[in-house]
Each structure stands twice: as C-alpha cells, then as structure tokens.
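Removed from the display is one protein chain of the complex; every other protein chain stays in position.
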Amino acid sequence: MKRLLITGAAGGLGSVMRTKLAHLADTVRLSDVADMGTSASNEELVECDLSDEQAVNELVEGCDGIVHFGGVSIERPFRQIMAGNIHGVYNLYEAARAHGMPRIVFASSNHTIGFHTQDTHLQADCVTKPDSLYGVSKCFGESMASMYHSKFGQETAIVRIGSSFEKPTNHRMMATWFSYDDFTRLIERVFSVRKLGCPIIWGVSANDEHWWDNSQASFLGWVPKDNSEIFREEIEARNERPDADSSQSRWQGGHFCDEPIYKD
Amino acid sequence: MKRLLITGAAGGLGSVMRTKLAHLADTVRLSDVADMGTSASNEELVECDLSDEQAVNELVEGCDGIVHFGGVSIERPFRQIMAGNIHGVYNLYEAARAHGMPRIVFASSNHTIGFHTQDTHLQADCVTKPDSLYGVSKCFGESMASMYHSKFGQETAIVRIGSSFEKPTNHRMMATWFSYDDFTRLIERVFSVRKLGCPIIWGVSANDEHWWDNSQASFLGWVPKDNSEIFREEIEARNERPDADSSQSRWQGGHFCDEPIYKD
Amino acid sequence: MKRLLITGAAGGLGSVMRTKLAHLADTVRLSDVADMGTSASNEELVECDLSDEQAVNELVEGCDGIVHFGGVSIERPFRQIMAGNIHGVYNLYEAARAHGMPRIVFASSNHTIGFHTQDTHLQADCVTKPDSLYGVSKCFGESMASMYHSKFGQETAIVRIGSSFEKPTNHRMMATWFSYDDFTRLIERVFSVRKLGCPIIWGVSANDEHWWDNSQASFLGWVPKDNSEIFREEIEARNERPDADSSQSRWQGGHFCDEPIYKD
Amino acid sequence: MKRLLITGAAGGLGSVMRTKLAHLADTVRLSDVADMGTSASNEELVECDLSDEQAVNELVEGCDGIVHFGGVSIERPFRQIMAGNIHGVYNLYEAARAHGMPRIVFASSNHTIGFHTQDTHLQADCVTKPDSLYGVSKCFGESMASMYHSKFGQETAIVRIGSSFEKPTNHRMMATWFSYDDFTRLIERVFSVRKLGCPIIWGVSANDEHWWDNSQASFLGWVPKDNSEIFREEIEARNERPDADSSQSRWQGGHFCDEPIYKD
Amino acid sequence: MKRLLITGAAGGLGSVMRTKLAHLADTVRLSDVADMGTSASNEELVECDLSDEQAVNELVEGCDGIVHFGGVSIERPFRQIMAGNIHGVYNLYEAARAHGMPRIVFASSNHTIGFHTQDTHLQADCVTKPDSLYGVSKCFGESMASMYHSKFGQETAIVRIGSSFEKPTNHRMMATWFSYDDFTRLIERVFSVRKLGCPIIWGVSANDEHWWDNSQASFLGWVPKDNSEIFREEIEARNERPDADSSQSRWQGGHFCDEPIYKD
Partner (left out) sequence: MKRLLITGAAGGLGSVMRTKLAHLADTVRLSDVADMGTSASNEELVECDLSDEQAVNELVEGCDGIVHFGGVSIERPFRQIMAGNIHGVYNLYEAARAHGMPRIVFASSNHTIGFHTQDTHLQADCVTKPDSLYGVSKCFGESMASMYHSKFGQETAIVRIGSSFEKPTNHRMMATWFSYDDFTRLIERVFSVRKLGCPIIWGVSANDEHWWDNSQASFLGWVPKDNSEIFREEIEARNERPDADSSQSRWQGGHFCDEPIYKD
C-alpha cells in the first residue's frame, strides 16, 4: 500500500500495532485525539476527533487501507460512546465512500456477544448479545459495515477482538487472548486477499481453551499460531480461580457484564 | 394497565394505533414532536423530543407499558437518525430502567434485514442485513433492547414491522403487509403473556406470499388472521409487475436498498 | 385389532381413554394395580404389577397393540419410580419381544424436556432436559424404546404428553393442553399407519400458544383439531397471571421444576 | 402470455394440463412424439423429438413460457432416458437461451429423493437420493436448470412432482398426491411472480399425511388447497395396507426403489 | 483437592486411573465391590455396593471430587444393570447433593449412541441411540446428571468413553481409542476449570480416524495428544479386516449392537 491509516494510534493496542504494521505501506498515517508522541520516518501524525465529519473526511483522503482502532474501547457514558463509536463510525464510512472505498479493518469486540455463556461454541453468524453500551456501539459498527458492503461494495474485515495484550493476565484471557503477532498476520492477510467482502472474524489466537470458531473465515488463509497455554502455569499461580458464578466464569464478556450504565 | 405510553403518536402508524390500543389502559399517554390534535377523554398528550434525556425520563414516569413508534421511520440524514433513533432509544431505555421497567413494544423494521433476497425464508435469529442508515439505526435499537434484557431484565417485544397500512398498495406489500388488526392483537398479547423476554417478532399478517417465519415466537399465542391475498387482483390491476431485477423484486427491503445517503 | 392392551387403566387418563379407544379392537384388555371398576362387554380386566416380570409377560400375551399409560405419572420417591417406570418398562418391552412385538404407544411426557424455557421452540430431536426423577424415568423409557427399535425392530410411538385433561385449567396449559379427542385420533393413526418406526410425537393440540413442532412426525398424517384458545377467557378470569419469574412462566415443565426429591 | 409451450402434451399429465393451462396464453403450443389428437382453437400441435437439437430450437422459438413435461416419466432402459431426459433437457435449455430465456416449469420428480425413508421430513435443499435411472436423469435436469440460472440468468421452477393424478389410488399416494388444481395454481403463480429465480418446489397438495416442506418456496405465494384425506376411507377400503418392510412403506420413492435396470 | 473419590476402582479402567490420578488429591478414596488389593500411602479403600443408599452416602461424605467408574460396564442381565447403573447412579447423586455437590466425572459410554452408523460425524448434542441395556443405563445416568444440574446446580462432566485401553486392539478401536494419558489430562481439566456445567465430552484421543467432534467442549481447554494411527500397521497385521456388513464395520457401538438380552 502507499498509505495506511491507523486510527486510535495512541491507544494501548494502536501504539503497538503502529510498529507491527509499519511494513505494510510506504506511509503510515496515524490519528488520535490523544498525544501520539513523535513520528517515525514513514509516519504521518494527524490529530483528529472522529465525531468531526470534515476532519475525518480529510484524514481518510489519500489512504488505500484503514485499520480502525479509534473511539472508545471500554464502558463509558453514552454521550462519549455516541461521539466516538457511532458518529465516528458513520463519519469514517462516509469518508471511505468519498475516497475510493479503501479496505477497512474494523476493531469490533467480543463485547458484541458478551452475554453468551462460556460453554457456548460460537460461529461468526451467531446472534449478538452485547454486554454494555460499548458492546452495543460495536454492534452498530458491524451493522454499518454490513450496510456499506451490501449497498456500496465497501469491504470491511470485522474483527471481534478478544483480549489483545502481550500475554494473558487472568483466567478468562486463557480463552480470549489474541497475540499481537497473530493480529498482525491477520491484518496482512486482510490487505492481500483478492476479495475480502465483509466477514466477521474472531480475533483470537489458537488457544487450547476457546469459544469461537473461525471456520467461516477460512477463505482468508489466516491461521493463528500462538497459544495461551504456554502461560497456563503463570496465570494459575498468580490468580485465584474465579468463582463459578462470577461473570469471569459465566459470560464470554467477563466483567463487562457487570458494568453499570455510567452517567456523564 | 393503568397508563400506556405511545410514542410517535402523530405519525402514520401511531395515529391509527392510538385508537386501536385505547382499550388497553385506563389512560393512554401520547407523545410526539409534531402536533397530535386534540386529546380523547382517556388520553394525555405530551410533546417530547426523544433526544432530550430529561424530557424522556419524565415522559416514561408513571407508565406501565410502552409502545415505541417514535423516531425517524424512513431514510434521512444521519444526524436526524442519530437524534431520534439512537440517542432517543438510549433515553427511552434509561427512562424505563429508572421507572420500574415497564414492558416495551419496540417498532423495529424489515429494513434491519432488507438486503436478504426475497426468495430467502427467514427465522427471527437470522443474520441482519440492514439496507439504509434507518435500517442500521433499527439494528441499534434491537441491540439496545437485547443488552437491557440480558443485563437488567427489561422485557421488550422487538417487532420487525413489514408494511403496516390499511391495505397493501404494491406487489412487494403482498408479502410484507401487516394489518392494523393483526398488529393490535399482537400488542394485546405482548401485554398479557406471563413472561415476555426479548423476542424478535416478524410484524406481518398471514399472507399467502411471505418470507418470514414466526415459529420462534409461537409461545406468545399470537396468530395473525389477515391475508393480503384478498387484495391480489386489485394490486395486480393497479400496478405494473416490477422488473425482476429491480429492488422491488430482488430485496426484502425493496426501494430502501436504492436510497442514497442523505446529507443535511 | 383383536386385542388391545391399555395399562394404567385406573389412572386419570387411562380411565378416559378406556372408553375413547374401545372401538379399536374386538377386545380391550385393561390393567392396573388399582381398582378398575367393572368391565364393559368387550373388556378384560387384569390386575398387574408392572415390576413383576412374569405377570407382565402374561399380560402382554395375545395382544396385538399396547397403549402404555401404566407406572407413576408424577414426582415420587425413586424406589416407586424405579419399580413402575424403569423395571416396569423393561418388563413391558421384554414381554412385547416375546409375543410378536405388537405396536406400542408409550406415554412419555413433557417432563423429559421440562427445563427448556417457554420461549424455546422445540423439534422432536431436541436435547432432553428432564425436570424430575419422573422426567428422568420417562427419558429412560424413550431410550428403551429406541434400543428395542434399533436392535429388534419393535415399533413404538413415543408421545410426549403435554397436559391431557378435559380442558386447560391454568395459564401454562394454554400451551400444553392435549384434548382427549386429539389424543384418540393420534392413537388411531399410530395403529393404522403402514410403518411406524419409533417417532417422538409431541402430545399437544393445535393451540395458538405452543412450544412444540410436530413437523418430524408429519408422515403419520395426524393433524390435531382442538385449540385451547377457546378457553382463554375462562382461564384468565379464573386464574391470576403467574409471576414472570415463577416456574409456571419460565420452564416448559412448570411446577415439576420446583418439586423436591421425595424420600420414601 | 402470447405463447406457452407445453412439451409431453400427449402424456397422462400433459393431456390434462393442456386444458387446465389453456387460459394462461393466447396460444398454447403443444409438442410430443406421440399423437396429440386434434387441436383446440388456441392450440398449435408440433410433433417433436426432444433429442433433435434443431427441432427443439424451432419448437421453443416464439414462446414466452415453457411447461416441460416431455421425456420419459418412468424407469426405462438408459438409452431412452438419455435421449429424452438428458439430451432433451440440454436441447431445451439451449433453445431457451437462444430465444430470450422464457420461464420454464421443469417437471422434476420425487424420484430424485426416492431413497429417503418415509419418516424423513424434507426441505427443498435436502440431499438428493435418486431411486432409478429415471430419478438420476431428473437430478441431471435439476443440475442443468441450476447451471443455466447461475450462469445465464435463466429462470426455472423445478417442481418435484409427487403423484399427480385425479385422486390418490394407494396408501403411499395419501402422502404424495398432487391435485391437478393445485398444480395449475402453482403454474399460474410461477408465471406471475415478479422474480422466479430457480427454486425447488415440492409438487404436492396440502395432505394431512406428508413428507415435504415447502417453506423455502413461500415467496411464491402459492398455497395448495386440496387434501388427500378426503379419499382416506376409499383408499383403505380398496387397498390392503402394504407391509411395513415393503418399498411402499419404507421409501419415499415407493416401488421405483425396487425397479431393476432395464436393458434395451 | 483434599479427597477424591474413585468408584469402580477394581475394574480395568479404574485400576489404571487409580495411579494416574493419584496426584490430584491429598487422599484418594477408592471403592468397589471387588477386591482392590492393598492401599497406597495416600489411598483409602472402601468396599461399597452402589445400590446401598446409606453406604453410598457415607462413601461420598468428605470428598470434594468424584470420578465415577462404578457399576456394570458391559451388557448384563437387567437386574444387575438396574442395581449398579440405575439405583447406583441415583444413590450417588443424592449423596453428592447431601455433601456439598462435589464435581463428578461420570463415565458414560459410546454405547449411548452405538446405533449411529460409522460414517456419521457426531456432535455432543446428537440424538442418542443406545445399543444395549448397558447403553440405555448410561443414557439414564446422563439424564440424571442433566436433571441434577438444572435443578440443583450439581456439575458433572459426562464423558462418553470410546475404548480406553493401553492401545487399540482391533480395527474399530482405531476410531474409538482413548489413551489413559488423554483421559488423565481431561480429568485434570475437569477439576481445574472455573465453571464446569454439565457438558457431554467424547472420551477419545486425537485419532486420524474418528467419528466424534468435541467442539462443543472446547471451553474446557482440553486437547487430546495421542493418536491411534501409530498402531495402524500393528492392528492391520494382527487382525483381519472385518466384513463391511458386520457390526464392527457398520455401527459405532460395534459388537454391542449384536449382544442379546441376557437373562439372570
């Protein structure tokens, strides 16, 4: 690619993937509302509020690929979620439509299906069961991606990210861990497959313990390599086993299922 | 019921159902941003903008049932849809949560699944394929209803309305027509079943020509009685058969699939 | 038929069906451990304890059809259930095998699946979820019928009876009511179809409110005619609406889900 | 329609439908290799061997609808089946493609799925299990229809005819009977729906006893009205109940499952 | 665990697992009706007849985990099966309920589904098809586990054991072999997962040749490591290939499908 846009580049995941994805394009354009530090040689830094339609339009112009980490990524008051994850997503898709419809990786979340129990084995076309306003907003983003695909042909890889951290840090993450390297390889495939469409992909590594089945995305040729099992002993040593009736043990969304509605 | 709230009471469907549902409660509270005319003896008229959190909170207080027709019901610029169908729905559910969680009939739409082809026979748990920003906003409402049910126990009947008019007026409506009487009977059942949960119900009469299967909602004991077939001759006499490749013939959402994105 | 055996003929259902099924055979042999009153002209009364292998063997001899209502039909201490519904069923199938394998109508029960929620629409091949020791014993009977069919070719109609009474008497029975006439017509079909096999049939009338789908038994040519809806007003007038969280509203098995384990 | 072609017009079914379908077009063109008698006022009689590519091309020219009953309709030596049902079908589709792709009703057969057992409830997308060379040739016709639809947009209604006679004449036909009137109404719908596609439709009346589910074709708006049940007494009086292990009782295809391979 | 109970410890499988599972608890309590030899340092030996309610109650007291191998494990006269596998299972669950509901590993069997053909690929929620009185009794045990879970929250791992021997010894076992080590690892996971529920797990190694899919139990994080393929040559050298029509080749339950009903 000539120019890849990564939104939310100052966030936890964004700041890691900024480096991991550097090789994918001549120029990587990074955006956030927060400080992104200094730019590397092939980086462009653009401060941008996703709820600003004109700003997003300019941000997307000239890009031939988008990795959209931007917006709110935890439970927040609705007004914040509406600005970043609803208005922001609309702005992004309108901007993409205006500028040649570059492929989009949309960072969706396991919180779209968080109220499925952990003993449920899910396919990508399962019924959604969001666990929070955040989860509802990610369902909204998936709906938007679907509509722009059906109506305009915009391609999106909807990645329902599990827990993308350096390593799992609690029992539940043994099932949800998504290594940076597996995520990187997935994004590489998304931008190299001959036809993407608008698949829903479980963003999860090849963990022994797992709830999600990526069969429906097998056409991508992406096969995760990492496995949380190597951290089993460490996790079990450092964490008490959660109670069988706690959200950590019961729901796929974990503690998000317990989050209250926050008010501004 | 003591008091039933009907939002969107000045709209096409709302103004009809206002009369049809009068017997369900001692008092019917009606709301809209538009003029609702004069109130009948058991009616309360409340002008209310759904995007006003405080106003909606007051609107819902004291009601033990809600029929939510309010918001935008056709394709509109995103800002209007966001105000009425996204912010408005959030406000409604928060108000309901604050006031005893009265049962809600949520007027969803076939435009949540409009990009399924007409030869597809759908169950309620099918994958959504919205056909418009409007359709996406209705998917959002369904997600919100789901989350408030899983998390707080709020019950909602999600009714994916086909075409609720006095009679069908074009070929496509032979499959999607939903008579006022069948809709009335459905709402009666929703407020009398011992446990509602959060079912998705196809809002459609017992038409010979049909795409939607309500088996998954058979526990409601609702069986539609009307059938568009009695209008077949009239429809075919007054309307040319749409081209096989037109949206009217191809997609369940009909012409909504052709609507552009409107700008303010 | 020359001789039809009806077990459990002194029970509530048995004593009704004794009359309704009289036309099916030249002689009707009735059995129970309890008093069956006086015999009609074409009846033979045989007192028989189902847990007595030899007695059951003699009971079955000479019969070319069996309607098995015998055994325990409510929650009881395990020892009683084991005698009537487990040992008794084994004895019945062994007797049938010894005497030409006459077709059997096995009175199974909705309590084999009682822990499915009432908003679940079930097919005959659904997973069982028994709600009581009684329900577990009926699952056992179904397993026995299946094994004797696979291994020896014994045909059985497994009828998962809902609520077979003169009319429904509470809200839950609006969904589970099985009229005597519909049951009679079903048994007529069972004994006249050219090949029965070992189907599971939901024993339920054509109620507007329903949870069970008999599509998989459509080859029998049995179509129930009665509908609990005609009793709706009466039921709702005489009974308070059960609480949404009660077993009556939540589980298909109703109050059986609340029954404790009884000790002798 | 201006001109409707009916092939196989001298056959049992063809000669009945010739009259029943007369109202569908200004002119009905009839073809067969056998004698078709004298023509009615709006009829054209064309003797035609379906295996003659040029003759079929001329036969189809000028027609805006085709009902294809032609070819072999019982088990025959392969050479005859190949000529009529394989070469003939290819010739028909090539002729249709050359002349504007008029809609086709393809008379397929239950013998495409004859080796399913009678206690199996089938949807239109079930696995085929042909029971004869004839059944295999009808599978071939269905494959051809599918390919011409995917590749060229040719629309076909694939009708898997059960037993289309004036009335059922044996036990098995209680399940498979397809009344002439129901078939006529189906063909009327096929030529009037706005988009046909290439659906598989079970050609069967609304019999109480049945194996086939037409849900997937509900978009046609066709609802059969007749029911073999009115002939039940007559059938059972005139025919002995077939043995449970006979093909009449076991397989959906009935005695075709017993047919040998015929040699020329 | 402080104390793990293993029933059936004198049996073939029990006597192996007694050693393999020793590390799981401070004390391992072993029970059987047969002689269990001498006890190791952390073992308690308890002679116990499973059909003795009081004895079982005492056996279970003080245990915080149960591996239930006890009862009959081959086809036997019904009275023996009823004592060990029916009455015994009831006694075990009642004892567990009385003593804090320790997790149970229930040794179920492939003979619950033995009459599925070997070319059928089964999920855990498949229809059962028991092949023997023994198989029926194991279905009973599964029903009991399900009921105690739904009603009281008792957790059970239902393990449908294939062929758990040191190595496969005939052709059919190439598909059903379950290595001791894989079984051991499964039991370790059962006692360490944060929430078990009541899953059905195929007790089988990672054999190239296989019939059973453990996807629905993937939440356990158990991945079998052994593969019968390493014994292929040996098996084929020492055993004649069974006839294609024999039970060894046809049914998943193998020769159990041929077993007669044994009388006392």
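Order of writing sets the labels: A, B, C, D and E. Residues in every chain begin at 1.
Keep in mind that, in the parts below, a residue touches a chain if its C-beta (ideal position, glycine included) is under 8 Å from a C-beta of that chain, and two chains touch if they have at least 3 such contacts.
As the structure is a computational prediction, the values presented were derived from the model and not from experiment.
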Chains shown that the absent chain touches, full complex: A, D, E
Contact with the hidden chain (one of D:T120, D:S146, D:T169 or D:S192): D:S146
Absent-chain contact - pick from D:A22, D:V136, D:A206 or D:A244: D:V136
In chain E, positions touching the absent partner: 118-121, 171, 174-175, 207-211, 213, 229, 236, 241-245, 248-250
Contact set of chain D toward the excluded chain (per top definition): 78, 82, 86-87, 90, 94, 97, 115, 125, 127-133, 135-136, 139-140, 143-144, 146-147, 150-151, 257, 261
Hidden partner chain, residues of chain A it touches: 155, 192, 194-197, 199, 215-216, 218-223
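Convention: only the chains that are shown with their structure count from here on.
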Copies chain C and chain D touch via same or different residues, half shared test: different
Distance from chain D to chain B - Cα centre to Cα centre, in angstrom: 42
Between chain B and chain E, centroid-to-centroid distance (C-alpha), Å: 52
Set of chain B residues in contact with two or more other chains: none
Chain contact topology (line, ring, star, complete or other): other
